[in-house]
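The next block holds one structure in the form of structure tokens; read it before the comments.
Every protein chain of the complex appears in place save one, which is left out.
Chain nomenclature is as follows: A, B and C, assigned in order of appearance, with residue numbering initiated at 1 for each chain independently.
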Amino acid sequence: MTPLLSVENLSVGFGKDEAIVRDVNFSLNPGETLALVGESGSGKTVTCRAILRILPRNAQIRSGTITLHRDGQSLNLTSLGERQLRDVRGNQVSMIFQEPMRSLSPLHRIGNQVSEVLWLHRDASESNAKRQVLDTFERVGFPDPERAYRSYPFELSGGMRQRAMIAMAMVAKPDLLIADEPTTALDVTTQAQVLGLIKDLQRETGMGLILVTHDLGVVANTAEQVVVMHRGRVMESGPAEPLLRSPAHPYTKQLFNAAPSIPAEAKPAPPLQEDDLILQMKGVSKTYSMRSGSAWRSDTLIHACRGIDLNLPRGKTLAIVGESGSGKTTAARIALGAEAPDPGGQVLFRPDPNGAPITVHDMTRAQRTAFQRAAQMVFQDPYSSLSPRMRVLDALTEPLEIHGIGTRSERRERAAAMLQQVGLSGDMLQRYPHAFSGGQRQRLSIARAMMLNPSLIVCDEPTSALDVSVQEQILTLLEDIRDRMNLSYLFISHDLAVVARIADEVAVMRQGLVVEQAPPGTLFYNPKHPYTKALIAAQPTPDIDRPIDLRLVALGAGSPESWPDAFRFSQTVVPSLTELEPGHKVRCHV
Amino acid sequence: MTQLPDGRYVDDAPYDAQASIQQLERRDLDAPNWLLIWRKFRQHKLGLYSGIFLLLSYLMLPFAGFIAPYTPNERLSEHLYAPPQGVNFFHDGAFIGPFVYPIVAEADMETFQWKFVADESRPMPLKFFCEGGTHHLAGLIASDTHLFCAPPGATLFLWGADRLGRDVFSRILYGAQLSLTVGLIGITVSFVLGISFGSIAGYFGGRIDWMINRVIEILRSLPELPLWLALSAAVPSNWGPVSVFFIISVILGILDWPGLARSVRAKFLSLREEEYVRAAEMMGASSSRVIRKHLLPNFMSHLIASATLSIPAMILGETALSFLGLGLRAPAVSWGVMLNDAQNLASIEIYPWTAIPMLPIIVIVLTFNFFGDGLRDSLDPYES
Amino acid sequence: ALPPLQESSFWQDEVTSGDLPAVADRLPDAPLIVDLAAKGREMGHQGGTLRTMVTRSKDIRQMVVYGYARLVGYDEQYNLTPDLLESVENENNRKFTLHLRPGHKWSDGVPFTSADFAYWWQDVANNPELSPAGPPDFLRIDGELPQVSFPDDTTVVYQWSAPNPSFLQTLAQARPPFIFRPAHFLKQYHVKYADPATLAEAVEEARVKSWAALHNKLDNMYKYDNSALPTLQPWMNATSGKKIRQLFVRNPYYHRIDTNGLQLPYIDVIEMEIVAGGLVAAKANAGETDLQGRGLDFRDISILRKGEADGGNYRTLLWPTGVASQIAIYPNLNYNDPVWRDVLRDVRVRRALSLGIDRATINRALYFKLAKPGAMTVLPKSPFFDPALRDAWAAYDPEQANALLDAAGLDKRQGNGVRLLPDGRPMELTIETAGERQEVENALQIITDTWREIGVRLVMRPLDRDILRNRVYSGNSMASVWYGWDNGIPQPYTSPDYLAPRQQEFLAWPKWGQYYQTDGEAGEAPDIEPALRLMRLAHDWDQASTDEARSTAWREMLKIHADQVFGIGILAEAPQPIVVNKRLRNVPEKGLWAWDPGAHFGIHRPDEFFFADDD
Partner (left out) sequence: MLILRYAIYRFATMLLTLLVVSVMVFVIINLPPGDYLSNQIAELRASGQDAGVAKAEFLRKEYALDRQLWEQYMIWVGFMPGPNGFAGLVQGNFGWSFEFDRPVSEIVGESLWLTVLVNLAAVLFVYMVALPLGVLAAAKSKTWVDYTSAFVGYLGLATPNFLLALILFYYGHKYFDLPIGGLMDPAYEGQPMGWDKARSILIHLIVPTFVIGTSGASAMMQRLRANMLDELGKPYVETAIAKGMSPSRMLTKYPLRVAFNPFVADIGNLLPAMVSGSVLVSVVLGLQTIGPTLLTALKTQDQFLSAFVLMFVALLTLMGTMISDVLLVLLDPRIRYAGRDA
């Protein structure tokens, strides 16, 4: 059987520097999934981009051939003319980019950008394309595909944008799909759904899939072939099963050992002490209005958060997990004053244990400066949150500069040190943000947040783009600092394993509401809410023998109307959050 | 690379989990930003050469009088409309250094043109470091030494002479002193105003935006024409042409900013919604810092292009104004003034050299353009 | 006896169809018969279209100027001859009896009679709504209005108790005051005669505010923009509204014929195109005009000659201009700054300034030596011309100039050689110009250089024409540049008003002029002897009853001007290029390009020009 795609001896380099990707070989059969795993910054993205020749301007393919076999024809993608290549792109081979926010045009509606593929390659009429797109939207888990179709990227949550990207890559049903960390921003239930969809498509059309991921659980659940990369080189490659069962290369072993997991036997934990709260959110709601395109139609209202009450004790970690688009980011932004809550909501911040609380949305100038120094944010989308025309050095030292801390060289010193702590090298300081890999940017973002020695950090999925070993390093760093400096985190994540490890308290969100809240032990030991149960069930584990329980996932992740009576809620009737046992709150009718 | 029996490949190069992370040289780290920009700029050859040319042009300005063989208003009344004279080196096949042939004018009463006949038998060598009309080095030190001048009894019109017998080449050199400086003041004024007001309106939005926009609208709704007419009546008569020109270019600048301000505003209105702006704000960056460090760099290309484009407009602004009785007039010399004299058919068809001042304008504008382009490229993070 | 008349082919169809009477019935009983041979001109034939250009849309009124049909008009020797009138009797400049041509008709065929004069006098000039200020000034002698009577259909009498010596000359101006109107036409719009309802409707339709406004709008004998308004000019406006190309066709009732019995004008149609000022030379060069003076400058001559050489269909003539000076500098004796005023009032200063001008160089640089350098005085064509006056203080003599300035007490100098005023300011003489003519700038440029030698710094300041005028009148400008006297060829009968401090328009004494013009309400009374003397002489001329006496006054006034250098003339008779189609005949080789008297082409009678069949 001829492989669908074969990559031989691929080397890619930037500028005149030494090659970043060296001697990469792999091949992929139709209908198969090849998982590309490895260290953050090891060249996975560059390899994928090299296949479609979508490399940064200063990158060149130094050697190697990439051949696409199709209908008995073989196309050498490295030497194909631009015009023919255009025909391959998006049509036979399509790609999901790693950072969905920046990869979508800010000025065009999602629907337009997605349908375009069909107009281009399938000669679909506008209405026909729209139908197909809406259908795909439905399947990637958009609760309201029509709305998504009309939205602009900035109106969607991170996970929704990512799903839009996925839909864009899949509507045209390509022969080969290159998915660069397609589910980083998705909660596990949605992720399960999306992976299911991809599998379906593979079965239907024999589509090949190159899946770049750091989530070994996903690898275990989907891949037939695995390629492990480290520093631009393939460390180990081959069929998934033997590789996962008994990794041969030391790096692979190291990687697998670092994978966190939900503790199999969780113990209920005691409720959290709530006497010294650094951050308190009281009845926070947020309604957005989505601008309608036409002058006559009225704008759509979107309730991103509905009556959120959260307390974060000093020195602790409060994790928020939940469905993509459930308002986690919104809540976090409100907590830091980046966005104003609807009237009635209040956010209180206590700079020091005995001091009076500050209302975050009503501060004096001095209070604001102090607050901005004490509270930092790691953004969900690190690429967007770094100024594209600012070198990393400047970006890192900027907070210090703003608050007038240290001399010029001290600031540099600190930046370099910080960079090292997050596992990046000092020589990157003079680069611009675009010259980094996704995971590296995420670490930059973390480094920047820590530059000021804050007392509160809001981390919006800080490790989603990191491979497990780097993630391990970062988590250790976070914990370390927390314990040393009594730092508090508001930690948003999809990865329950990470949450289990770092959090002192977990809040589960769904559709703008907190549905269950408890310390992680309690939660994993005794999940009450169907959605929580679904989440736990959907968490993939790097164990081929424990596939995801899709039945449970479907049950909890379905629309709230389909839940058991006790938990059911609708737009208008919402049960209140009741404390079932000490420290364990569930949203249900009692 | 080894192949395991189950079909796996394993890299067999030595693996070091703790591979050292290379350190950047300190020198590089401490390099200030301008140095990094300069390093990138150096690679843009065209931009570099243009920059050097501009630098030389500006350095030449104080010495224009020294380089020019004549003073700007020196009339050789026997040589009206003399055509450009070549400088020769060989006479009768023999090399005798740079020289010119003397020319004599004759009035042709049929065509009403001056006919110039060169006396090819009498080569007259040019003189160097010779005495001529008084000029002022850097506007201060009086001197009558010129780099080169015509031999006594002959003339040296490298680029011909104009209607009053003045040397076009010398006038262009002198004209540069005004054209390359005063006009730029207007650009500066317009940019400072346009950027400040535009960024304030765009960044802050709301009421400030409303106010600034109304001012812009009103400013733009009042056409310039009546203003110029009123101005030409109001300027005190004892003002020299240069100060009038100065005021005019300042006013040109003041009138010019709304357009730029609106572009800046529009761009900032959308840029301010970017996540990195949010991030900076959340770190406590002041508004001016956000504008300077985050917003403006993202609009730099547009600004550089706009600045380049304003240059010809400012140099030529006076030609348009002279229709209204404003603008520079003799005895001040500028390229615009010279072109103004050339604005008739005869200059195009019969005495094309009187329109030569177009050349330096184009050259200057093009070099500014390439210079700006180089600058743009070296500020562009995506360029390597 | 009339020569046998010939019908024009242009109107032949109308005549044949009966829409127009035959030529014999259209002409006055006694048409004006032009003896072309006697004038040294060729007999022509009718037909053809003459293209010419003007630069502003209101310049279609040039057709009234070129047409030059006046009650009385100048001939080429500047003698007044009756034109529309059959004859005129002048009794001591007090009583003028105008005799119309019996049978003379307006261009619409309605007879032209004394009723048309009566209508103007009674219903226009003396109607307070149409003329709030009453009849025009030239009819007022010491405030007295004439007795006007209309004894019969063809006779009009104007009578004053004091002499009105310039009455007839005024009627012959390039822009004459028409003292008659096509009454039959205008009465339709006059309250006194019109049916109120129709009139109200017409007012409404024209979107004006009152009947008077409507009447005024339609009554445009000079503006010539109302094609419905009957005329007596050789060509009548045939285009309604304002167009870029205005057509004028021959007036079928025109009163002049040639000795062959051909009705003038020879040329059937005049096509006047409005073009931008800067393009006239280019279009002339491209052969797009048949007769052109306006809009052309001497500096265009080379390009015109080049066009000729390149096979153009035209030739270019050079006519001297008729102004007393092509360029003249007027030091403002009424300047608001007292120190400067005193300096400028010192005749030695003015003489020195004049002596400091190198007129020969200017002439060479700007006019190929074709103009006549000299002070401001009358041209050789005038009987009062005296070469001595032209040369007075007009030689280039910096030494004498310096001596004069030193003598005037301006003997202190700055480091750079510029003299100091009595109060210590440098002697920077700002000369304001209208900024319309480049030759003025160039001339001033040359003067700047030569004045530097006499320690005077010249600052030139270009302004807009109207602004310049306002600044001078209000005493805000130190000195200005304009043409010399408009009329460079005065005759004894020409009023010397413009030589006396009677007009603010003479830019050297705006306020004295205002004083006289407003009867002392504005301005200042002249207070230096030469000015007062000029005033007296002008009065003498007014009172004089003989040409002798008038000439004496004239001569003395000219002498005073030459001596006092009120206006510093630079050169005169600058050549004006005239582009003439090669086929166009009877255009004089040497004419004077003068506005008044002269009406540019007017006194050369363009109705006698014609197109030869081929070269």
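Points worth noting:
Please note the rule applied: a residue touches a chain if its C-beta (ideal position, glycine included) is under 8 Å from a C-beta of that chain, and two chains touch if they have at least 3 such contacts.
As the structure is a prediction and not an experimental result, all values here were calculated from the model.
Under the touch definition stated at the start, the shown chains contacted by the missing one in the entire complex are A, B, C.
Looking at B:54, B:235 or B:305, the residue that reaches the missing chain in the full complex is B:305.
For the chain left out of this panel, the touching residue among B:107, B:147, B:208 or B:247 is B:208. Which of B:79, B:171 or B:267 touches the hidden chain is settled by the complete complex: it is B:267.
Taking the complete complex into account, A:434 is the one of A:62, A:434 or A:568 that touches the chain left out.
Residues 52, 54, 57, 86-91, 94-95, 97, 99, 102-108, 113, 116-117, 120-121, 152, 154-155, 165, 168, 289, 291-292, 295-299, 340, 383, 434 are the ones on chain A that touch the missing chain. Touching residues on chain B toward the chain that is not drawn are 203-210, 213-214, 216-218, 220-227, 229-230, 233, 258-259, 262-267, 269-270, 273, 287, 298, 301-302, 304-306, 308-309, 312-313, 315-316, 319-320, 323, 336, 339-340, 342-345, 348-349, 355, 358, 361-362, 365-366, 369, 376, 380-382.
The chain not displayed touches chain C at residues 56-58, 125, 129-138, 173, 175-178, 206-210, 212-213, 216-217, 220, 222-223, 225, 241-245, 271, 273-279, 282-283, 285-286, 288, 464-467, 469-470, 473-474, 486, 497-498, 503-505, 517, 595-596.
What we mean here is this: only the chains that are shown with their structure count from here on.
Looking at which of A-B and B-C shares more C-beta pairs in contact, the answer is the pair A-B. Rounded to whole angstrom, the centroid-to-centroid distance between chain A and chain B, based on C-alpha atoms, equals 50 Å. Distance between chain B and chain C, defined via averaged C-alpha coordinates, is recorded as 48 Å.
Across the complex, chain B meets chain C through its residues 73, 75, 77, 80, 107, 109-113, 163-165, 229, 232-233, 237-238, 240, 322, 324-326, 329-331, 341, 343-346, 349-350.
Those residues of chain C whose C-beta lies close enough to touch chain B in the complex are 278, 281-282, 285, 299-303, 305-306, 309, 361, 364-365, 368-369, 428, 430, 432, 434-435, 438, 441-442, 444-446, 448-449, 459-464, 467, 470-471, 476-478.
Within the complex, the chain A residues that touch chain B are 14-15, 25, 56-58, 101, 154, 230-231, 233-239, 242-243, 248-251, 254, 336-338, 368-369, 372-373, 376-377, 379, 381, 384-391, 393-394, 398-399, 402-403, 409, 412, 416, 420, 424-427, 429-430, 432-434, 452.
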